[in-house]
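Of the protein chains in this complex, one is absent; all others appear in place.
Coming up: chain A.
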Amino acid sequence: MVQSKKQKYMFLAFCLVPTFILFAIFTLYPLFSGLYYSFFDWSGSSSNKTFIGFGNYIKLFNDAIIPNTIIHDYFLVVTKVIGIMVLAMFFAVALTQLKLKEAPFYRVIFFFPNIMSVVVIGILWMFIYNPSIGLVNSGLEFIGLESLAKPWLGDEKWALPSLVLPSVWAGIGLFMLMLIGGISNIDKSYYEAAEIDGATQWQQYWKVTVPLLWPQIKIAILYIVITTLNGSFVIVQVMTGGGPNNATHVMGSYLYQQAFVQFNFGYGATIGVMILVLSLLTVLILQFFMRREKVDY
């Protein structure tokens, strides 16, 4: 290619600089200054911004709500990983191994909630849980278990577990497709060999499907963990706002409340730093534990 060095750099700058400037202003700068704000006591106006060193971090460790928000987040992580992986795995295997004619139909339907807005999902499920007209309580009454009916989202003990079902409902399709993609890449000859050796369907599942699918399973679990830790607060905010009595607050919704409702911006930033640290640590630890020798048969 005939072009001078100067032209090349001009073109390179044209490609990279505007994008990077905007990325720096709207992504990098806010992250770093969030870190910086966490050392200030600050209610929003520039006049009363005071440097308090690790004051917010000390407050964080003494805040009785914080441990609960962390527990709530990890409760959602664990229940979502189990719920989504078990069902997605089941559906993926069912749709690939059984060669059902209508398999594409299920795929299209199961995936749809993945592209619905969290607001729509949250409001729909608020109705499903509605104490007087909701589907759950009507269903329980219908089968004669009225005694189990309760105001699900208004009950301190049941509100958080009630948030798991909508998240699983909304998440399964994507992971099912990921696993289906993995399964269809598994060479059929492994199953034929297993069949000849007299392996049952169940054995084939555990000895062939799961090990060969491990890369996809690992990615799926990591993806659920990351998206939950970085985004669980959205469904919490829509469905319960953290209530009743803080019973469903996760780290992100508590940050929102502290920063944008009570105007403790410095403390909110400190919670943000905690989310960042915990989410990166969790991913590192998970990656360490999910290392598994690549299987080759």
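By definition in this document, contacts are C-beta pairs under 8 Å (C-beta built on N, C-alpha and C of every residue); 3 or more make two chains touch, one makes a residue touch a chain; residues count from 1.
Simple rule for what comes next: contacts and distances are computed from a predicted model.
Asks: Leaving aside the chains you can see, what is the UniProt protein name of the one that's missing? Options: "Acetyltransferase (GNAT) family protein", "Tol-Pal system protein TolB", "Tricarboxylate transport protein TctC" or "Sugar ABC transporter permease".
Replies: "Sugar ABC transporter permease"
Asks: Of A:Ile71, A:Leu100 or A:Leu148, which one is in contact with the hidden chain?
Replies: Only one listed residue reaches the unshown chain, and that is A:Leu100.
Asks: Considering the whole complex, which of A:Ala64, A:Ile115 or A:Ile143 touches the chain not shown?
Replies: For the chain that is not drawn, the touching residue is A:Ile115.
Asks: Residues of chain A in contact with the chain that isn't shown?
Replies: Residues touching the hidden chain, for chain A, are 1-3, 7-8, 11-12, 14-16, 18-20, 22-23, 25-27, 29-31, 33-35, 37, 44, 87, 90-91, 94-95, 98, 100, 106-120, 123-128, 132-135, 138, 169, 172-174, 177-178, 181, 216, 219-220, 223, 226, 229-231, 233-234, 237-238, 252, 255-256, 259-260, 265, 268-269, 272-273, 275-276, 279-280, 283.
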